[in-house]
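Supplied in structure tokens, the structure appears directly below.
Heads up, one of the protein chains got dropped from this complex, but the rest are sitting where they should.
On to subunit A.
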Amino acid sequence: MNGAVPLQNGDTVLLPERIADLTGLGELGVAGELLAAFLGAFIIANLMLAMTGVAGPWAKRKITAAFTDRIAVNHLGPAGIFIIVADAVRLLSKENIIPENADRPAYDLAPIVIAGSALLGFAVIPMGSGIHLADPEVGLAFVFAVAGIASIGLIMAGYASGNKYSMLGGLRAVAQNIAYEIPLVVTGMSVVLFAGSLRMSEIVAVQTETTLFTIPGLEWAVPAWFALVNPFAFVLFLIANFAEVGRNPFDMPEAPAELIAGYQTEYSSVYFVLVYLGEFLHIFLGGAIIATIFLGGPAGPGPAELGIVWFLLKIWAVFLLTQWLRSAIPRVRIDQLIEIGWKGLLVLSFANLALTAAIVGVIA
């Protein structure tokens, strides 16, 4: 380790460094470090993709079925888990139909942009157990920035499909993302105020190392997870996040009863898989951000090596919540959604910023 890579924090050992150490790639100089970084990215991307693979064809079906009084897949393997294989074969072997009026290559690039932007975000997320790809000074800003790229992917998909429903869906997606990204970032800033850094590892460290209060008699130290310090910000962020990832009550960009499937109407086969994966990746990324900045990241009882387990549990908890809302809550109308965003959440998120500043002032 020569510490020459500028975007790294000296305190934490990042995944590429570990790989470099373990495999001896570090001795090959810059090329070796690069290779190690690629390997690390490969591992994390595959972990996330595997999770979407479980979530899309199987977990989502099972969860929705539980909410709607059904059984769902149960024939292939235990609890139907091998439906994942069957679905993969099914989806990949379908004909990729490209509309005549599609604007290529925008049409072909959109699924990659949608899926890729979410994957990029995971690069700076500390997942515990030493799984952390990079820890730049601007970590939180980086996550918001790359997640925001998805908007471009959505409007590309929307207009390039040559379908009016896709177009409407793409427009809705952009209007929605702009309206909700600002409250999202402003609420995120309140965390920065609290942590005093944009660096993800420090945000986590501040939450786990500070004790909010100790439960008398039990000697339980309640950590200062930001969700506990400022539940108001947590709720705001959750709501803005649902709008950002387009889930009920804000699933306007797809709104199947209205826009068929919105921007993804014309995608089939592999492209559809990519768009679909991208959606799930975004839900998981949203969950990862929430876990990191509000729920103490990989923190949890037990040894530090269990960090990744706690972290994934927190992500899945957020995922479960999105599916729950999907089953239970109606969607708002597009004009109501914009109104909630600009008139409600934006104002509240600035109020929250002021509130946090006050809290930080008192604590510090």
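Just so it is clear, a contact is a pair of C-beta atoms (placed from the backbone, for glycine too) under 8 Å apart; a residue touches a chain by one contact, two chains touch by 3 or more; residues count from 1.
In this section, contacts and distances are computed from a predicted model.
Its UniProt record calls the unshown chain "NADH-quinone oxidoreductase subunit D", which is the correct pick from "NADH-quinone oxidoreductase subunit D", "Multicomponent Na+:H+ antiporter subunit G", "ABC transporter permease subunit" or "Nickel import system ATP-binding protein NikD". Across A:Val30, A:Val222 or A:Ala328, the single residue that touches the chain missing here is A:Ala328.
Among A:Asp251, A:Glu266 or A:Glu279, only A:Asp251 touches the chain that is left out of the view. Taking the whole complex into account, subunit A touches the unshown chain at residues 64, 67-70, 164-165, 168, 248-249, 251, 255-260, 323, 326-336.
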